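Here is chain A:
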Amino acid sequence: MNSGIPLEFYLVLATVMFFTGVYGFLTRRNLITMLMSVELILNSVNINFMAFNRYLFPGKLEGHFFSLFVIAVAAAEAAVAIAIIINIYRRFTTINVEDVNQMKY
Partner candidate 1 sequence: MEAKQIMFAIFAIVIVVFSVLTVTSRRILRAAVSLLMVLIATAGLYFLLNYQFMAAVQITLYAGGIVVLIIFSILLTSQISHKFERIETKKAIFSALAAIAGAVVVITTILNHSFSADTVAAAEIDMHVIGRSLLETGPDGYVLPFEVISVLLVAAMIGAIVIAKKGSPHKDEPAK
Partner candidate 2 sequence: MNILTWLVIIPLLTITGILLVKDARQTKIVSAIGMGIQLIVAFVIVFMYVNLRKSGNTDEMVLMSSFEWFKSLNIYYTVGVDGISVAMIALTSLVVFAGVFASWEMEDLKKEFFISLILLSTGVFGFFISLDLFTMFLFYEVAVIPMYILIGIWGSGPKEYSAMKLTLMLMGGSALLMVGLFGIYFNSAPDGGELTFNILEISKVTIPIEAQRWFFPFTFVGFGVLGALFPLHTWSPDGHSSAPTAVSMLHAGVLMKLGGYGAFRVAMFLMPEAAAEMAWIFIILTTISVVYGAFGAIVQKDLKYINAYSSVSHCGMVLFAVLMMNKTAMTGAVIQMISHGLMTALFFALIGMIYGRTHTRMINEMGGLMKVIPFLGVAYVIAGLASLGLPGLSGFVAEMNIFFGAFEHPETFYRVATIIAVSSIVITAVYILRVVAILLLGPIRDNHFVGLGDAKWYEKLSLVTLITGIVYIGMAPLGLSSLIRESLIPIIDKLL
């Protein structure tokens, strides 16, 4: 039934998405957009999990649940990250990552 779409398609799509996220993480200077890049990365991973589960282990649910948990973690992560970002904004009045470098040395 899925014969028309090989597993590799999903994987390649996820890979592209992942590295787009990486690119965003490396280039974006705004913390919120960096967070969005991270969401992309997480999402691409989820796609992989789901595809693997469906194609390779259709009788099991590991990939499925893993994705579910990843989404939960992502939600938690987003909440905390945004809390931090807001706090940083209060303190430095900017959310530009290059201006937040007090942790060096």
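The rule is short, and it goes like this: a residue touches a chain if its C-beta (ideal position, glycine included) is under 8 Å from a C-beta of that chain, and two chains touch if they have at least 3 such contacts; residues count from 1.
A word on the picks: all candidates are chains of the complex that A comes from, given by their letters.
Predicted model, so just to flag it, every value in this text is computed and none were measured.
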Quick check: counting C-beta contacts as defined, which of 1 or 2 touches chain A in this complex? 1
Using the touch rule from the top, collect the residues of chain A that touch candidate 1 in their complex. 1-13, 15-24, 26-30, 32-33, 35-37, 39-40, 43, 46-47, 50-51, 54-56, 58, 60-61, 64-65, 67-69, 71-80, 82-87, 89-90, 95
